[in-house]
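For reference, the structure I am asking about is given below.
Note that one protein chain is taken out, while the other chains of the complex remain in position.
And now, chain A:
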Amino acid sequence: MSRRLRMWVLALGLAGLAALLGAACFELPDFGGDQHPYGDRAVRAALSHHTANVVSSVNFDLRALDTLGEESILFGAVLGTVVLLRQTRDERHVEPAPARVSPPVRRYALYALPVTLVVGLYVVAHGQLSPGGGFQGGVVAATALHLLYIAVDYRALRRIRPVGRYEVADAAGEAAFVVLGAAAMLGGSAFLANSLLPYGEFNTLASGGTVPLLNAAIGMEVASAVVVLLARFLDQAVEIEESPKPPSTPTSRE
C-alpha cells in the first residue's frame, strides 16, 4: 500500500472514529454531575473499614483482586524486559569508565538521595491515610537509588544495587500479596478480604486492617521492579556493546 493511500485510509478511519466518539460524548452523564453510585458506596465502605484514603481502600480492600492482576502485569513486564535485554552471544561486556561529575550536581544529588528515600518510604507507609501508597512510594524510593548514578557514576550505583537481590525482592513482594490473600481465606473469609486484622482507630498509622500490609508488599515489588527495569536499560546503554569482530556468517542469530 502506498503512503498516500494509507493516509486516505487513516483519514477515513479517524473521521469515522471522531464522529462516533463525539456522538458518544453527548450521551454520557453530564460532567460534574451528582450521580456517582459506585463512588458513594466506596466511600461508605472505606469509612466502615477505617481507611481514610478511599482510593487506597478501593485498590487494596474493595478491588484488591484487581490490584493482584495489575501487580502481575508489572511482574510479567519486568520478566519480559529482563529476557529481551539480556546479553546475547554476539555482544560483549565492557567495564564502565569512571565519570567526572560537576561538584554542584554531585552535592545536591547526594543531599537529595536520603530525602527522596525517606519520602518514598513515607508515601508507602501512609498510603492508607494520605494520597499515595505502594505504587507511588515504590517509584519514589527506586528513584532515590538512581540519584547515585547522577551524583557519582555507574559503578557506584552498581555497588549498592545487586540486581539479583532486587529480582528476589520483586518476586517476594508479589508472593507476599498472594500470601496475605490466602491468609484471609484461612481465617474463614474470602480471598484478599480485609478480615485478618482489626480496623484500628480511624486516621492512625495502624488503621485499615490489611491495607497497610498490602501497600508495603506493593511498595517492595514496585521499587524492586523499577530498579531491575532501569538496571536492564542502563546495562544496554553503559555496559553491553556489540563485539568488534562480527561472526563470519553475515546475518547470524542464535
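By our rule, a residue touches a chain if its C-beta (ideal position, glycine included) is under 8 Å from a C-beta of that chain, and two chains touch if they have at least 3 such contacts; residues count from 1.
Everything below uses one rule, namely that contacts and distances are computed from a predicted model.
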Leaving aside the chains on screen, match the unshown one to its UniProt name from "Dehydrogenase", "Glutamyl-tRNA(Gln) amidotransferase subunit A", "CoA-transferase subunit beta" or "Microcin ABC transporter ATP-binding protein".
"Dehydrogenase"
In the whole complex, not just what's shown, which of A:L129, A:A151, A:L192 or A:L214 touches the removed chain?
A:L129
Need a quick check: the contact residues on chain A for the chain that isn't drawn.
6-7, 10, 14, 17-18, 21-22, 24-26, 28-34, 36, 38-39, 42-43, 46-47, 52-55, 57-59, 63, 66-67, 70, 73-74, 77-78, 80-81, 84-85, 129-131, 135, 203, 222, 225, 229, 232-233, 236, 242, 251, 253
